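Note that this complex is displayed minus one protein chain, with the remaining chains in position.
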Amino acid sequence: MNTFGKIFRLTSFGESHGKGIGGIIDGCPAGLELNIDLIQNDLSRRKPGQSKITTQRKESDQVEFLSGVFEGKTQGTPIAFAIWNKDQHSNDYNDLKNVYRPSHADYTYTKKYGTRDHRGGGRSSARETIARVVAGAIAKQILASQGISVQAFVSQVGEIQLNKPYTELDLSKTEDNIVRCPDAETAAKMITRIEAAAKDRDTVGGVITGVATGVPAGWGEPVFNKLHADLGFAMLGINAVKGFEYGSGFEGTKLSGSQHNDVFINTSEGIRTKTNNSGGIQGGISNGEDIYFRVAFKPIATLLKEQHTVDRENKEIIINPKGRHDPCVLPRAVPIVEAMAALVLVDHFLLSKLNTI
Amino acid sequence: MNTFGKIFRLTSFGESHGKGIGGIIDGCPAGLELNIDLIQNDLSRRKPGQSKITTQRKESDQVEFLSGVFEGKTQGTPIAFAIWNKDQHSNDYNDLKNVYRPSHADYTYTKKYGTRDHRGGGRSSARETIARVVAGAIAKQILASQGISVQAFVSQVGEIQLNKPYTELDLSKTEDNIVRCPDAETAAKMITRIEAAAKDRDTVGGVITGVATGVPAGWGEPVFNKLHADLGFAMLGINAVKGFEYGSGFEGTKLSGSQHNDVFINTSEGIRTKTNNSGGIQGGISNGEDIYFRVAFKPIATLLKEQHTVDRENKEIIINPKGRHDPCVLPRAVPIVEAMAALVLVDHFLLSKLNTI
Amino acid sequence: MNTFGKIFRLTSFGESHGKGIGGIIDGCPAGLELNIDLIQNDLSRRKPGQSKITTQRKESDQVEFLSGVFEGKTQGTPIAFAIWNKDQHSNDYNDLKNVYRPSHADYTYTKKYGTRDHRGGGRSSARETIARVVAGAIAKQILASQGISVQAFVSQVGEIQLNKPYTELDLSKTEDNIVRCPDAETAAKMITRIEAAAKDRDTVGGVITGVATGVPAGWGEPVFNKLHADLGFAMLGINAVKGFEYGSGFEGTKLSGSQHNDVFINTSEGIRTKTNNSGGIQGGISNGEDIYFRVAFKPIATLLKEQHTVDRENKEIIINPKGRHDPCVLPRAVPIVEAMAALVLVDHFLLSKLNTI
Partner (left out) sequence: MNTFGKIFRLTSFGESHGKGIGGIIDGCPAGLELNIDLIQNDLSRRKPGQSKITTQRKESDQVEFLSGVFEGKTQGTPIAFAIWNKDQHSNDYNDLKNVYRPSHADYTYTKKYGTRDHRGGGRSSARETIARVVAGAIAKQILASQGISVQAFVSQVGEIQLNKPYTELDLSKTEDNIVRCPDAETAAKMITRIEAAAKDRDTVGGVITGVATGVPAGWGEPVFNKLHADLGFAMLGINAVKGFEYGSGFEGTKLSGSQHNDVFINTSEGIRTKTNNSGGIQGGISNGEDIYFRVAFKPIATLLKEQHTVDRENKEIIINPKGRHDPCVLPRAVPIVEAMAALVLVDHFLLSKLNTI
């Protein structure tokens, strides 16, 4: 159950404080000229220590390819890769060996497996998402060859919301600030909000919006693997995610059908819709309009303040974690959201080759 | 891509106006004494014509089992079943043969497959969910043998919201009214709201809440197949669904970590959490608390009023559909939400047998 | 585990004496004009009662399509179908309810599932292969559109062997006799051999050879899903099969490499090999030469004579089965071998669309 995708399949491995994190991509078409810089760039967008509002842990997160790439090109064979762990303070975690941290996976892993690697959360650490960023960055390159872009940005931090539809934003400005919100004014407020949380040794949640442009009509599977169901599955598999909506989402439930329906029109570029409450997907299949969606992230569970909890002997105790942690996961999660969306889209691109003889 | 589940697998078939809807369940354990009445009961909760606020089409929706059940018991072999279509007014749809109805799957199917069965939406019709209700009703019986119940109810219709947490409701009252909201007062308002939509020849959306009780700690897969990711995938695969959230959901993103974390406590029944913002799932694995989630349904696209659209020749036209349609999908979708949740849970029940030797 | 194939997937259902046998084909491309006569023709080649050397049970074995085909064409949606059981003498089997017939699946099913449908072997009956013949006949039509033919014939019955390579035979004569051996002289001996077995109330085994022509170079997966591994898996999944070999097979193990290697030559039609010990597959991937293989069938286990065995209470007993049974499975298994080969090849045809962007 550590494999994602049906045709373009990522199997990930690794723990936070083991030898490294990595994966095998099986089903990547042959002949793709890999741009390693683009991969490394997405890793850098995810890496810790990148700004004053993220954890100050320093990790270089350099990817090493172990197979499947020869003379710079994919071979159609499995692409294995690893990001080796370095400079891990495993001993920071000795105190927590027998403790179930609140809202972490310590307790549930123990109930499931009867054992767990407690160092830094082990397999449950968000460090695992490195593997997804690598695979997603390759998926993005395939999508780019089809004229498709996948972009995400932070649209909410705590109660600070970006109150504009994505169509009124210039997404090329997302990387202009450390919180990855394309609206400078809102970004400033978000940064202040995150700094306040950090100062309070607390954390704060938020929302990331994702947008895919250039997806042609006809991608997706109509029943269980609706394009948005696969997107939602992908997003809900990211650490700390609590919700997913696309197009009009939860707000759209309050509309009547006559307000909500997207009227088809004939344009010089073919059939389009006048509005896009459908979020680019109708009946589970893309209709050629932009695909957009929102992903809810809870405030992360690791606080640098006293908390009540219990240990493996069911004894109630108080913990007071130390270490270097993120006050807000959102800025670093932007490339993860993009990666997972790209993995879904590349899978449906490949699946779409099978529609007809 | 018409198969759902990893161990307990439903493959569904059928179109709205073909011979019938059905499926094959593969991976159902042997020796289960099937209660056909419970299956038929869930079908009746889904069937059209059940009340004044649903479509007035009459369909009996009797399930026939074709294999896999012998002397009343499952045999471990594939359970095939069908619900035969009857009394379909296929000719109602002749006018729509070459039309792309707004916010329906007509256009996207045509782009994907180059062909489509236009009668009543063909495969894209929500009538397909009958197969899920049958399989889900079997899944529920397995779960019941483990002390687990899965219940859903309507918590919002248009702007009418049920503003109580599910813990303050008596879910045994859900079936007491035709809208399937356990709070009588809110139910009355919802019914009025749906009747207003119907009178206006329009439709209205809403939200269904699902609750699973009795799930033991330790079910779920920690990375891609997090228990909530599988639940979200299942819900987003239901026709008209636009969003999914569990536990604190989108609202929880506004909290700080110290407010959101669920403190573990030691109780006479073992380890529990004081609050349940986690929605019963931590790190993708159940923690023994109730699992709860919310599912957003858009207003359904079929309106009985004039709408602009285009046809297969890209010509702009006006349609004015006739027929018997639902003004609101929510009341009939309650058993579908339950069914999909049960399919996910039974899959993870079976997967949990594989955790250790 | 009742699904065959990765892209073009058949899930089969049904028991010998239940309501019927059928299946769902998922992943069949849209737009294929189905020739039902060809499907029915393969069913007739498989059906009982077709000649004096098969069982005299009469079954019409008419296929009914339940979904996925509209106006004669596949829709890309699941193709469900059934062959309804008729005129079954279920009571013939009452005596065998508690008996473990030698070399049948009665004992092993009971150990696996704790229960079994004893009527005519239930799910373990070779009647299940009807579903494969239907799906295979559709696969053949797709392959034919690519210039590929799949043919099988009986090359051994008991000790009677057809001692010519397939290249010296006229395979169009396979259907000229009731045993389905393209060499008239050998066919006559085989028929005599089967009649002798029948007279003796015994059974006899044999070998079927399969040949696929027109497969282009480049189909197959190089590691686990080698084209011949998928073919072998397919054949070994047919009832009564005990062995599989392709190309030079077991005999080739006695050669030295310099005798066995297939030298490449340049011809007017491109690169070919001088010999074909490889059986058209090198490194698991087709090389453009004919693919050929042999499948070993044991003598079927149902004898119309006294046999010692035990019952469910471990009591040793003597059984003396009655009924209408085949003295030799080979003639009726020819279309099954073809069907399974076609399913494998169509799957790799579709997979080959994913090799490159």
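Chains here go by letter, A, B and C, matching the order in which they are written, and residues are numbered from 1 within each.
Keep this in mind: a contact is a pair of C-beta atoms (placed from the backbone, for glycine too) under 8 Å apart; a residue touches a chain by one contact, two chains touch by 3 or more.
Predicted model, so just to flag it, every value in this text is computed and none were measured.
Asks: Specify the residue from the set C:G31, C:P48, C:G284 or C:G323 that touches the hidden chain.
Replies: Spelled out, the listed residue whose C-beta touches the missing chain is C:G284.
Asks: Among the options A:N2, A:N35 or A:Q161, which residue touches the chain absent from this view?
Replies: Missing-chain contact among the listed residues: A:N2.
Asks: So that we can see where the missing chain sits, which residues of subunit C does it touch?
Replies: The missing chain touches subunit C at positions 1-4, 6, 12, 100, 102-105, 107-109, 111-114, 123-124, 128, 156, 158-159, 197, 200, 202-207, 216-226, 228-230, 232-233, 236-237, 242-250, 252-266, 270-271, 273, 277-279, 281-288, 294, 296-303, 305, 307-310, 314-316, 351-352, 355-356.
Asks: Using the touch rule from the top, list residues of subunit A that touch the missing partner.
Replies: 1-3, 9, 11-15, 18-20, 22-24, 26-27, 30-31, 64, 66-68, 70, 73, 75-80, 82, 112-117, 122-123
Asks: Since one chain isn't shown, list which residues of subunit B touch it in the complete complex.
Replies: Subunit B touches the missing chain through residues 7, 27, 29-32, 76-77, 142, 145, 222, 350, 353-357.
The criterion applied here is as follows: only the chains that are shown with their structure count from here on.
Asks: Determine the centre-to-centre distance between subunit A and subunit B, using the mean Cα coordinates as centres, and give it in whole Å.
Replies: 26
Asks: As a quick test, compute the distance in whole Å between the mean CA positions of subunit A and subunit C.
Replies: Going by mean C-alpha positions, subunit A sits 46 Å from subunit C.
Asks: State, to the nearest whole Å, the distance from the C-alpha centre of subunit B to the C-alpha centre of subunit C.
Replies: Computed value for the inter-centroid distance: 40 Å.
Asks: Give the residues of subunit B that touch two or more other chains, as numbers and ranges in rising order.
Replies: 1-3, 12, 112-114, 123
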